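For this depiction, one protein chain was excluded, whereas all remaining protein chains were kept in their positions.
Order as written gives the chain letters A and B; numbering starts at 1 within each chain.
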Amino acid sequence: MLKTFKHHTHSINKITVARISLFACMALASLWFSGCMPGTGEPSVPAVVTPSLHPSGSITVWSWNIAAKSLMRLIPGFNKLYPDVKVNVDMTGAQMQTRLMLSLACGVGAPQVSQLQLTDAPHYIDTGRLADLTPVAAQLRNSFPDYLWENCEKNGHVYAIPWDTGPCAVFYKRDIFQKYGIDPKKIDTWEDYIQAGEEILRKSGGKTKMLPLGLDSLENMYLIILQQVRGQIFDEQGRIAINSKASQEALAIIKEMRKAGICSDVQMFSQEFMAGINDNSIATYPSAVWLAGTIRATTKDFGLGKSRWGVFRLPAVTKGGLHVANFGGSVLVIPAQCNNKAAAWAFIKYALCSRKGQADQYRNFDLFPAYLPAQKMPQVTEQDKFFGGERVGVLFARDISKISKLNITPDWAEASTYIEEALSDWAANGMHSRNFFGKLEIRMQRRLGDPISPQSLRYSENNG
Amino acid sequence: MKNDTESQWRRDIIKYRHFYLFISPFFILFAAFSLYPVLFSLFLSFMKWNGLTQWKWVGLGNFTSMLYDDILWRSLWNTLIIGLLYIPPMMILAFIFAQVLNAEWLKLRAFYRAALFLPCVTPMVVIAIVFSLIFSSEKGVLNYAIMGVGHMLPFLHLKPIPWLESESWSKTSVAILVVWRWTGYNMIIMLAGLQGIPMEYYEAAMVDGAGVWERVKSVTMPLMRPTFAFCGLLSLLGTVYMFDEIFVLTNGGPGVSSMNFGLYLFNLSFTDFKFGYASCVAYTVAVAVFFITLAGLRITRQREEAK
Partner (left out) sequence: MSTSPKMRRMLAMGVFYVVLTAIAFLFLFPFYWLLISAFKTQAQIFTIPPQWVPRPIIFNNFAELYRQTDLFRAFLNSCIISGGNVLLTLFLCSLAGYAFAKYPQARGHGKLFNFILASMMIPGAVTLIPSFLMLVWLHLINTYWAMIIPGSASAFGIFWMRQYVSSNVPDDLVNAARIDGCTEFEIYWRIAVPISKPALAALGIMQLIASWNNLMWAFVVLRTSNMLTLPVVIYLLQGEVRTPFGMLMAGGLMTTLPLILAFLFFQKQFVAGITAGAIKQ
C-alpha cells in the first residue's frame, strides 16, 4: 500500500506549505470573485430619481390584494404611453414587508416599486434606503393633501407618493333606518349617533346593533375621533403626546358607545363581521371609503346588491366640529437600489399623479384618490347606484383638506400595537379611564424609548 | 531567559506547523462566524441600532426594556407550554418504539424504523404545509376523522376543532407536528442507549424471576436515565429555538398564541430590525437556558451518585 508514496522524496514541507497556501488563495479568490458577481453588495446607482423621456426595460412592483389588482388593470393604459416598459405586478408571496426590509438592508433584491401602508412609510423612509424623489415630485406638492404629503417627507425631501386615502363616513342600511324611522340627516354629532343607535336597539328588541366595534377595532375608532378633535399620538418632534385632553374626549365617546350597548363585539373582517353586512344584526359601519369595496363584493355574493345601502357623513364631536378623518391609505416608493428609476417613476406618475389613472382606480376598486385633481373627475363625482344614487365620491371628498394630520413616526406601527393592547384591556376590564393615558404613555416611553412631550397632561395635572 | 522561551516557542510552532496549517481554515471561518459574532452580539446588547443608521449606546436600556416586553414573556410562556405539550408524548412514544425495535424477534424492523424516521429528514416547510391542509377546520382530513368517530360514538359530543384558527388550539397543533417530526430522532438516540446496556443485567434480572415490566423498571429505566436527560436537553433547546415549524404552520398566530421564542427573536431581528434589542434578548435567554441546562444536568448527576 505504501508503494504509491515512494517516489516523493523531495522537500516535503515546502510542498505541503505550497498546497495549503494554494488552497487558501483559491478560497480567497473565490470570495473576491463572488463579491464582484452581478447583483450583490450595495447599490452603485444614484439614489436620486431623475426623469427620462423614453424609459424602457422591465420593472417589478410589489403590492397586495385589491391594490395589486388595481395596478394590473392600469398596465395596458400605461403601455400605450410607454410601450418599452414591461410592468410585472407581483402580488403573491408571504412576508412581503419582511422581505422588503431585508432587501433594503442588504442593498439587493428589492423590487423597482413597492406599496407601503401610509403609517409604515416613515419607518421605511427612516432607513435611508428609499430613492429621493424630490427632483421629479416636488412640483406635485400642491396636488396632494397635507396630511398625506407631510408624512412622505423627511428633512424637506420626498421619498413616497401618496396613493389612496381613507376619508371616513358612515355606511348605513337604508331599510333598517326607514323601518325604525331614523333620519340620517339629523345625525350631526356622535351623541346623536348614539341616541339613534339606542333607538334602533330598543325598537328591534335588541336584535340590531348600531355598529361593529370589537376589541380589535377600538384603536381605529379612537384614532378616527382623535383626528376630529385634532389630537396626536406624537408631537411634531416625535415625542409621545398621547396623554391629552383630546385623547380623553375620544375615549369618553367610545365609552359611551360601549355603555349604550349599541356595539356588536365582532372582530374586523371576521365571519360575523362579514355576515353582518348581509343580515340585520348591524345597522351601520363607520369606516373609511375603501370598506365600500368590501360591502359591494360581499353583498354581490349574496345577490343583494340593490341600493339597500346609503352613506352619511361622519358625526362630529361637537356641533360645528369636523366631520372628517382619515383611516388607512397607502403610498408607492422606489428603493434606492432600483436600477431603472426612470421607468419606475414613469409608472408611479401614471398610476398616482394622473387624473385618469387615479379616478379609474376609484371606480374599479374604491381606492379613493389622494391626487386632488382626480377627485373632480366624473368617475368620482358621479351618482353611485349602489348607495341609492348618492354622489358618494363628493361626500367623501368634502372638507378633505381639513383632515387633521397625524404625526407619523418611524415607531408608529409598534406604538399602535401598544395602544391597541391597552384599549382592549381597558374595554375588557370595566373601562376605568382614570389615568389611562398616563399609564399608556409611560408604557410607550419604556418600550419605544421616545421621550414624553412637554404638552402631556402629566405636567399640567401634577402642577395644578 | 526570555529569549530562550521565545525561541523555544518559535521552534515548537515551526515543528508542528502542519497542525496549525491544518486547523487554520477551520479557525478562520470559526472566528468569522462563531467567535466574532458572539462578541459583537454582546456589544450590540448595549446599543440601539436598526442595522442601517448610526448605533446609539443605551447602556442597560435594552435589559430594562425586556422587563416590560409582554410579547417576550408571552413567547417564553408559549415555549414552555408547547414543550410540555409535546415532550412527554414524544419521549414515551420514542421509548416504546426503541424498546420494540431493540427486540430481536421483531419482523419488518426496517419498515417500522423507516416509518418513524422519515419525518426527520423531510423539509419542514413542505410538511408544515401538508399539516396545514390536514388541520384545516372545515375541509381538513383530521376533523373529518374526528367527525367520523363522533358519528359512531355520539355520546362523546365531538365537534370539529379549529386547529389553527383558535388561540387555545394553535399550540396543540404545533405540538402534534413536532411529535410527528422528532419522535424518530429521539428513538434512534434511545435505541443506541438501549443497545449499550449489557445483556448480563437482563439475564441476572431474569434469574431473579423478574417479568418483562419489572425488567424495564429495574434495569432499563435507571440505566437509560442519562439518555433520557440527553433527549430532554435536546428537546428543551429544540423548543426554545424552534423556528421552521411555527414560521410555516402558524407564523405565531392567531394573535401571538403560538409564538415561541425562536420566532419572536427572528421577528425582532429581521422584521423589526431591532438589532440591539434582539441581541440583548438572545444573549439573556441563551445564558438563562445555559444555566437551566447546567442545573438540570447537575440534578440528574446527583441522583445518579445517590444511587
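Just so we're on the same page, a contact is a pair of C-beta atoms (placed from the backbone, for glycine too) under 8 Å apart; a residue touches a chain by one contact, two chains touch by 3 or more.
Treat the numbers as computed from the prediction; the structure is a model and nothing was measured.
J.: One chain isn't shown here. Among A:C106, A:L140 or A:L215, which residue touches it?
T.: Going through A:C106, A:L140 or A:L215 one by one, A:C106 is the residue touching the chain not shown.
J.: If I consider the whole complex, including the chain that's not displayed, which of B:A192, B:M206 or B:M221 touches that chain?
T.: Final answer for the missing-chain contact: B:A192.
J.: Return the single residue from B:G61, B:G83, B:P162 or B:G262 that touches the missing chain.
T.: Result: among the candidates, B:G262 touches the missing chain.
J.: Please give every residue of chain A in contact with the chain that is not shown.
T.: Touching the chain left out of view, chain A contributes residues 2, 4-9, 12-13, 15-16, 19-20, 30-31, 34-35, 37, 39-42, 64-65, 91-96, 102-103, 105-109.
J.: Touching the missing chain, which residues of chain B?
T.: These residues of chain B touch the chain that is not shown: 9, 12-13, 16, 18-20, 22-23, 25-27, 29-30, 32-38, 40-41, 44, 51, 93, 97, 100, 107, 111-112, 114-127, 129-131, 133-134, 136, 138-139, 141, 144, 180, 183-185, 188-189, 192-193, 226-227, 230, 237, 241, 243-244, 247-248, 262, 265-266, 269-270, 275, 278-279, 282-283, 285-286, 289-290.
Just so we're on the same page, only the chains that are shown with their structure count from here on.
J.: In whole angstrom, what separates the CA-based centres of chain A and chain B?
T.: So the centroids are 38 Å from each other.
J.: Along chain B, where are the residues that touch chain A in the complex?
T.: 17-18, 21-22, 25, 48, 50-53, 58, 61, 64-65, 68-70, 270-273
J.: Contact residues on chain A for chain B in the complex?
T.: Chain A reaches chain B through residues 13, 16-17, 20, 23-24, 27, 97-98, 101-102, 104-105, 126-129, 414, 421, 443, 446-447, 449.
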